[in-house]
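The structure appears right after this line, and notes come after that.
A protein chain is absent from this complex, but the other protein chains hold their places.
Lettered A and B in written order, each chain numbered from 1.
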Amino acid sequence: MTIGTTKGGSRTGTGRPRRGTGANAGRPHAALALPGVLFFLFFAAVPMVLAFCLSFTEWNGLGNPRPAGLANWRKLFDDDRLTQSLTVTVLLTVVSWAFQTVVSMLLGVWAAGRQRNRAILSAIFFVPFLLSSTAISLLFYALLDPNFGIIHGDTLGSTNGAFLAIVFVGGWQFIPFHTLIYQGGARQIPEVLYQAAAIDGAGRYRRFFSITLPQLRNTATTSGVLMVVGSLTYFETVLILTQGGPGTDTAILPYLMYEAGFKSYDFGYASAIASFLVVAATALSLLLVRLSGFGTMRSTREGM
Amino acid sequence: MSHDTLPHPVKTGAAPAARQDGRRRRHWTRRPDPLAGLGSVVWLVVVIVPVYAMITASLTPRDEALGNNALKPPAHPTLANYSTVLHSGFFHYLWNTVLAAVAVVAIVLVLCVPLAYVAVRTRGFWSGAAFRLFLLGVAIPAQAVVVPLYLMIAKLNLYDSLLAIILPTAAFAMPVAILVLTGSLRDISEEVYEAMALDGASPLRMLFQLVIPMSKGGISTVGIYSALQAWNGFLFPLIFTQSEGPRVLTLGLFNYVSQFGVDIPALLASVVLSGIPIFAVYLVARRALVGGLMGVGGK
């Protein structure tokens, strides 16, 4: 690809196809992108704006929303449950990330080996990922039942038990996926590095820490971003396993919003929580984009 | 899968190459590693035990189940629980899920392939802005907009229809789809475009004869990803549908909880059944599925 070509004249022709006229040919018309952009704006961006508008109203789902000024926002920042919910959300994200990263990195590196038994076991390890989150949550709901399940304790009735159950269930479902990512990453580590280390007499664990681990840095970033973003969506697990309980101890932000909206029918307040969630998630994604360098992907290629 | 993702572009063909290399060079890793072996066995137990308990429990007669340990094989195994589930609308829910998944994949591909094509092939303020819009969309959880979406769906007269699930699900699958597709489109070199342009190809012809064939890897990744979004989707069906007509599998499963209430074996039978279709896909097309998912993860 030649940067020169793109600079040489297509500035003026941006977005205009000029058939068969040399260097700036074959640029598609921007109108091609329009349906997609409109669709996304209508079903994803407009609702976000609408959520923000609704947060200044009072609406119980019937009739039309009535303006309520800052009442919902005042309530939100006075609400002890917001602080608790935010703490639980962050804690859940961090603990899930740690748990899933450690396990899937080890499994992924292990599965990168070409042995036949590893291939077979990897195929089995993938099975949990085939079930939907709803199905998995229901499964563990049954298995954790003190009268029926495997563990005859008060798991979901205690704060730590319920928290760890959510972490475990999330891990059980998504570790297969992240293992796959690490497996792919580990297979791309140049073999020369290991050969050199072997000549230097480095042992198996030494090789893991001084070669594999540093070489998986990019993989870890990708997979970590996916985990962090993904843990915002543990909603089903919470809804089915704990309903935010015991008390309010596992009510993560999305659940708090669901409860305000679809249990108390306080849609204005639910929208305030939702707007807060959007702001937090946007901040998080900007941070992740910066940290991981996804945003620069485009400029390296197209010279913007 | 309900992960929203930030992928790196995939290079198709990288895997087979690595495979050949591995055969040749990895001889020393073949020595058994006791710690790794132990670890993998531990994880095997973690994976197998719940699956095993699920299957045995689903074969246990109702009256035997309560108060029993789920690990104990049933004294009188039965398929009755499965027939209960199959007679409770299971196929109808499955059909709805399949319809929704197909429609979501179709919408996402039809909208995102041209969009990614424009984003990669033109530069300028608007295409940059559009790209950034989708980039930011990646981390926005769908739950955050469910209240206003409900309002819109109700006003659009779509409440309680399959479209109410399909349209927002497709919209929220788009950011990742765009990222994956732009990634794989960038791997097509400028010269190929130029060569086609010299032949007098229009941008649209390039889309169909160059872009689509060359980014098959990315397209299949996006297809699998969006299908999984529809397959796994729970919140949209929960809020936007109500009646039996448009009920999808995840919601059907959730409703079995109140319907079967005291009947855990039937509930677990429904969980097993819900996994069977995708398990069948996995058996038939394991390599494509796994490869596609690796594509979501990147390289």
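Just so it is clear, a residue touches a chain if its C-beta (ideal position, glycine included) is under 8 Å from a C-beta of that chain, and two chains touch if they have at least 3 such contacts.
Rule of thumb we're sticking to: contacts and distances are computed from a predicted model.
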| item | value |
| --- | --- |
| Omitted chain, identified by the protein name its UniProt record gives, among "Sugar-binding lipoprotein", "ABC transporter permease", "4Fe-4S dicluster domain-containing protein" or "Cytochrome c oxidase subunit I" | "Sugar-binding lipoprotein" |
| Absent-chain contact - pick from A:30, A:156 or A:181 | A:156 |
| Of B:166, B:180, B:197 or B:227, the one touching the omitted chain in the full complex | B:166 |
| Touch with the omitted chain, as defined above, among A:67, A:146 or A:190 | A:146 |
| Hidden partner chain, residues of chain A it touches | 32, 34-35, 38-39, 42, 60-63, 142, 144-148, 152-158, 243-249, 259, 262-266 |
| Chain not shown, touching residues in chain B | 63, 66-67, 103, 105-107, 109-110, 114, 150, 153-160, 163, 166-167, 202, 204-205, 207-208, 212-213, 238-240, 242-244, 255, 257-259, 261-264 |
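We adopt the following convention: only the chains that are shown with their structure count from here on.
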| item | value |
| --- | --- |
| Averaged-CA centre spacing for the pair chain B and chain A, given as whole angstrom | 14 |
| Interface residues, chain A side, partner chain B - complex | 1-2, 5-6, 10, 14-15, 17, 19-20, 22-23, 25-30, 32-33, 35-37, 39-40, 42-48, 50-51, 54, 103, 106-107, 110, 113-115, 118, 121, 123-135, 138-143, 145, 147-150, 152, 172, 174, 177-178, 180-181, 183-185, 187-188, 191, 194-195, 198, 204, 218-219, 222-223, 225-227, 229-230, 232-233, 235-236, 240, 254, 257-258, 261-262, 267, 270-271, 274-275, 277-278, 281-282, 284-286, 288-289, 292, 294-295, 297-298, 301-302, 304 |
